[in-house]
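Scroll down for the structure; my scribbles are underneath it.
Yeah, one chain of the complex is gone here, protein chain that is, but the others are all in their spots.
Right after this comes chain A.
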Amino acid sequence: MNKPLRRVAVAMMAMIVLLLANATYVQVIRADALRNHSGNSRTLYQQYSTPRGQIIADGKLLASSEPTGSERFEYKREYADGPAFAPATGYFSFVYGTGGVESAENEVLSGTSDSLALNRLQSMLTGQQQQGGNVELTLNPAMQQAAYQQLAGDGVRGSVVALNPRDGSILAMANSPSYDPNRLATLSSDDQQQAWNELSEAPDDPLVNRATSTLYPPGSTFKLITAAAALESGEYDYDSEVTAKSSIKLPKVDAQLPNYGGATCGTMPTAPLWEAMARSCNTAFAEVAGKVGEKKLRETARSFGFGRDLDVPMSVAPSSVGDIENQAQLYQSGIGQFNVRTTPMQNAMVAAAIANDGEVMKPHLVDKTLAPDMSVLDSTDSEELGRAVSPEIAHTIRDMMVKAEQYAGDEGKISGVQIASKTGTAEHGEGKDPHGWYVAFAPAEDPQIAVAAVVEDGGDVGASATGSKIAAPVARAVIRAGLQGGG
């Protein structure tokens, strides 16, 4: 019986060889496909097994990883003050991925960045747990909270962006309505799904970052660019006389373009350019735009950043002057109507450029990336996007904006601080309440903060809303928080 026994031995060996071959197939050849399979929760658990880095702003912890005690999800993402900072931090969800800085700086936060390779090796050798790097934002927490409270406290829809005009760092970027990223970072996929469905189906789009993604008609705030184009053309200066009519006929079409409330620009037939700016006279700036011409207007807008793709690190939708087919449309475009569309970020850049003697700085949100031990990996250098206008022209416009501030409402004014500003009230369709705008920088003589605020659809005032009524108080509160440390 030994012959069959030997054959059985061979069969047993063959069985083991078969098993080994199949195990090799699964664990080596097919391994990557299995690891990346959509149903494989292990890849996810891997992300949750090392503490993800912190997101910090001026010493305030915005996002952190807290141990859960669970083997599957060892750490949970937590957001302090979630809704206020959500436009900056974004979210970290195992069902819906990442957004905001969580997405843009994912490699640093998860610890997989090349710049953290040395740290990974170190923790591997010492047997310590691998950690993600940290990200320090440029946000000023007091300003950010003030911005969010101003919008959300009134229950209005809108957005605020505040920049440091000198280096382009983003001091505040708030939206209303916002969302709580904690709801998307829960450990229950059901809860995440419910939160996501609620947020994505909400009528007011809380998940949209209005500051960088929503394009609004800029209304009268665009007059800053029209004025810049006019001054650059050399045909105008601070005191150039422009029409003061309460209403003008648009060229070649049978339509009138009136001033706000049908008022004349002062008491004279003409008014100096600065007064037209201060009183926000539509008729004057429509004619100025018509004289300057489409080409010049577009050039100037482009020099302020219109039409550019920006990453701050979230991408900013390019603002645009829009198509202009005839003189009548040019007139309307000159006062920020017709097809002109701009993001709050772009409008803040306009204010910041004027504040910064005409130089446009690239806005940025990430100040530094840090290793787990808080040593600096990389810090963002301020970057010039280009010159919008000469310093002289910038100063001229600044002086106009100081005058304009005197004509704007008084609500929320800060004593002892001279603000340079421009309001805007943008109509955007028949029967809809206008959007209110306010772009400003302060202090006017030594600008530290440039801000743009937009409140949608008349805010809480309705059809009688103006930029100075609904947007100015919001932006002024943000400026106050920035200049007085939130007091």
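One rule holds for everything that comes next: a residue touches a chain if its C-beta (ideal position, glycine included) is under 8 Å from a C-beta of that chain, and two chains touch if they have at least 3 such contacts; residues count from 1.
Here is the rule we use: contacts and distances are computed from a predicted model.
**Student:** For the chain omitted from this view, which of "Transcriptional regulator", "Cell cycle protein", "Chemotaxis protein CheA" or "Cbb3-type cytochrome oxidase assembly protein CcoS" is its UniProt protein name?
**Tutor:** "Cell cycle protein"
**Student:** Just one of A:30, A:249 or A:432 touches the chain that is missing; which is it?
**Tutor:** The single option touching the absent chain is A:30.
**Student:** Spell out the interface residues on chain A facing the chain that's missing from view.
**Tutor:** Answer for chain A: residues 1-6, 8-9, 12-13, 15-16, 18-20, 22-24, 26-28, 30-35, 37, 39-42, 45, 68-72 touch the chain left out.
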